[in-house]
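First the structure, then my questions, so here it is.
Missing here: one protein chain of the complex. Every other protein chain is in place.
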Amino acid sequence: MRTCAESFQSYVLRPLGRDYGENLLPRGLDITFCDQLFLIGGGLIWNVYFAGVAIFFGFFLATAVALAKFSQSPWLNRPAGAFVFFFRGSPLFIQFFFFYSAFVLLPRVGIEIPLGFTTLTLHTSALTTAQVGALFVLILNTTAYSAELFYGALRAIPKGDLEAADAYGLTGFARFRRIVWPNMLRLSWPSYTNEAIFLTHSTTLVFLSAFPARQQSGEAFYYARYFVDQTFNPFVAYPLVAAYFILLTLAIIGTFGLVNIRLNRHLPRPQRARIRFRPQYLR
Amino acid sequence: MKKLTLTLAALALSATGAAAQDVVRMGTEGAYPPFNFINDANELEGFEIDLGNEMCQRAELTCEWVINDWDTIIPNLVAGNYDTIIAGMSITDARREVIAFTQEYKMPDPSLYAALSGTDSSVIEGGVIAAQSNTIQAGHVAETGADLLEFPTPDETISAVRSGEADAVLADGDFLRTIVNEAADLEFVGEPVFVGGGVGMGLRQSDTELRETFDAVIAEMKEDGSLNELLIKWFGEDTPVF
Partner (left out) sequence: MFQFCADPSILPDWQWFACYLTSGTHLAFYRSFLVVMLLLVVVAPLALGMGMLGALALRSHFLPFNWVGQGYVNLVRGVPDIVFFLFVPIALGQGIEWVLHQINCPDWDQPIRQGNDFIVCREAKMPPVGASAWVRNVYGFAMAVVAFALVFGAFVANTLYGAMRAVPRAQIETAEAYGMTRAQAFRRIVLPQMWVFALPGLSNIWQILIKSTPLLFLLGIQDAVFWARELGGAKTSLFTYPHPDWRVWYFMALLVFYLFLTWASERGFGWLTLRMSHGQATAEGERLRRKAVA
């Protein structure tokens, strides 16, 4: 039987690929508790990767889409509205299947776009991998949900602040950067924290849908399912993955809470928005 | 005396009648032509369906078919959702630790690599190979130097090769043959690989009586040639017969 130290060495980085640990995963009666602890824990690396990168890109894209939706011009607000409706109105699980089956149909060598003087080649072969393709879907999904939150916040910016900006002669990008954007963030931050938490939870669906696992490297829940299938005992692997996610959720609440304090620092104490964990969104 | 014999005979007949009432539930995948698949009329069809129905008839059992996806087919047998697995499952030592097998009803079939036309056979050692998860082929690829790309259904392994996601697929020759023969863009590469034993029917380790019943029927079918007829019907003239 493997000791915990051996399990740690063989499996904690195994989710990154075959070269980072033992080639074959433990099977059947060979599985120890430490195996499960470290392999599932290592898989969290991918959950953090998917959630972190998706939130990062989604944040900026969502700001753009929210501004588009808030604008007066129908050329901007209609497409933005349609985009938000599409990605919020359909299940993430189905979005994964749909986009994977679409990516599979793209030509392997990439798409050539003739631009007259040169030809642009989009290398699309990476899109069928989970690390790129599923990330793409997650980014679009979180953009839509966050855009809706930011849009609601844009509508709720206090009138007084905008009038003061006009009185100071702030226009265009300066007005956006100093007045509109910080207010938008402040008003939407508690809901955005919930959105971040739910995105992190949704990363468990990546390897459950069409995207395949290469070299048997997947995220935490993929390994939890593997262990349950091997040992027929759900009472070890699933509570482990649940515990890991509770810790991850608390970490997110903590980090976002710090940002919340900074966003509200100009307000008198009673008016500051506290982050209350109020789940609104799921995929 | 006569009355006693008659009553005993009547009892014996009704007992066999009662045995014929026992429902045996046959678990299969339904996504692995020509072994077992769901045809367009939403009925199960395939070599194993014909074989299963024939075996049940000969053993005087009432059989019911249950479809279960491949990844949970063994756990659900052990949990009791059905009584047998008849789904193109090769007999291996690893599986023997969990379930029991009847004798094989199909000889070991070489597994073949299929890839897009013109692919160099060096991909077998160093490329990305697609295989269905929890199969002997997936186990084999994991042990070679190639990159294993796992999919829950056999269909998806083929489309992965077509889309270029995988360089080649390793699967049972019988499954690949129909597909490669009809596809202009796919061909076999490299050498056949012999992994795993013949195909047998899986049962719970505690069901010794049922296993013996099916074993006897399979032996019977081997002897009178009906098994070979079914094999040739579904797998062509060149398939190895008993």
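Note that the chains are named A and B in the order they appear, and that numbering of residues resets to 1 at the start of each chain.
We adopt the following convention: contacts are C-beta pairs under 8 Å (C-beta built on N, C-alpha and C of every residue); 3 or more make two chains touch, one makes a residue touch a chain.
No experiment lies behind these values; they were computed from the predicted model shown.
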{"item": "Visible contact partners (per top-of-document touch definition) of the missing chain", "value": "A, B"}
{"item": "Residue among B:D40, B:D93, B:E209 or B:D238 that touches the chain left out of view", "value": "B:D40"}
{"item": "Given B:D22, B:E60, B:E143 or B:E191, the one touching the chain that is not displayed", "value": "B:D22"}
{"item": "Residue, one of B:D93, B:E182, B:D224 or B:D238, that touches the chain absent here", "value": "B:E182"}
{"item": "For chain A, residues in touch with the removed chain", "value": "28-29, 85-86, 88-95, 97-98, 101-102, 104-105, 201-202, 204-205, 208, 221, 224-225, 228, 230-235, 238, 241-242, 245-246, 249-250, 277-283"}
{"item": "Touching residues on chain B - with respect to the absent chain", "value": "22-23, 25, 31, 33-34, 37-43, 64, 66-69, 72, 76, 78-81, 98, 153, 155-156, 158-159, 162, 178-179, 182"}
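In the analysis below, only the chains that are shown with their structure count from here on.
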{"item": "CA centroid of chain A to CA centroid of chain B, Å", "value": "40"}
{"item": "For the chain B and chain A complex, residues of the former touching the latter", "value": "71-72, 75, 78-79, 94, 97-98, 128, 130, 134, 142-143, 147-151, 156, 159-160, 162-165"}
{"item": "Chain A residues within the chain B interface of the complex", "value": "18, 23-24, 27-29, 103-106, 108-109, 125, 128-129, 210, 212-216, 229, 232"}
